[in-house]
Structures are given as structure tokens and as C-alpha cells.
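Here's a structure for you.
Left out: one protein chain. Kept in place: all the others.
This part shows chain A:
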Amino acid sequence: MKQQKPQNSSQRSFVEKVSLTISLSIVSLIVVLVCYTWFTGDNNPPVLSVVTATEIREIEQQYYVPFTVSNSGGMTAESVEVTAKLILKNGDIETGRQQMDFLSRQEQRNGEFIFGSNPKQGKLTVRVASYRLP
């Protein structure tokens, strides 16, 4: 059964004008910000880097090495893979791998690699191994 809804025969009330003004402001803000990111954004490919913190946590004979991976490029990177390799003085090797779903431009993500030996007693290499474009 289709029924006509009541017609709005009057002008918008003051309250409705306030609602409309706020709504217009919100939608306009979103559009302006999208345009801003469009015009100021660069379309350069992702530039990924990773740094490790100097403070290493030791808990129950495991060594936690914090790292921060960041994307200073213009585009988002998908499936960012960070690898770590610890070569000890006795020749033993420990490795770690971490994958992040997405890394937007100017975004940073933190994590930790966990080793069974003290990284300070060997050579630790942490690098971004790969990514793909979404």
C-alpha cells in the first residue's frame, strides 16, 4: 500500500536550518579534505624504511628488539614484509619475519622481533624485504 507522506508545506524551521548548516559543513569538510589530499598528495611509489630501537628488552632469556617501519612515499604499500637476520659470533643465525597488511603514505607501524640470543653479541640486520601495490 502506497501512501503519500505529508507534504512539507512550510519553509524549513530554524532548527532544521541549523541541522542543514551543520550537515553542509560536515559534507563540505569531507569533500574539501579529499580534494586537499588529492592536490597535495604525490603519486610517487612507496618509500619504505625500517629502524630498530636501541633499547632491547630481555624477558625469560628472550630478546625483544622493537622496530618501526614507515612509508615516506606517496602511495600505499600492501603486504609489507620486514625481515631480520641475526648472525652471532659463533656463526649461528637467527631470523625473523613480519608482514603488515597495509602501510599508507606517511604511516608508521611498530613491532618487535624476538631472538633467543642477545643481538648485541652479534650482527643484526633488519630490512624491508618486499611490498606490493594494492
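We take it that a contact is a pair of C-beta atoms (placed from the backbone, for glycine too) under 8 Å apart; a residue touches a chain by one contact, two chains touch by 3 or more; residues count from 1.
Note that in this section contacts and distances are computed from a predicted model.
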Undepicted complex member, UniProt protein name, chosen from "ABC transporter", "DNA-directed RNA polymerase sigma-70 factor", "DNA-binding response regulator" or "Integral membrane protein TIGR02587": "Integral membrane protein TIGR02587"
Candidates A:N44, A:Q108 or A:T125 - the one touching the absent chain: A:Q108
Missing-partner contacts on chain A, residue numbers: 2-10, 12-13, 15-16, 19-20, 22-24, 26-27, 30-31, 33-38, 41, 75-76, 78, 101-102, 104-108, 134
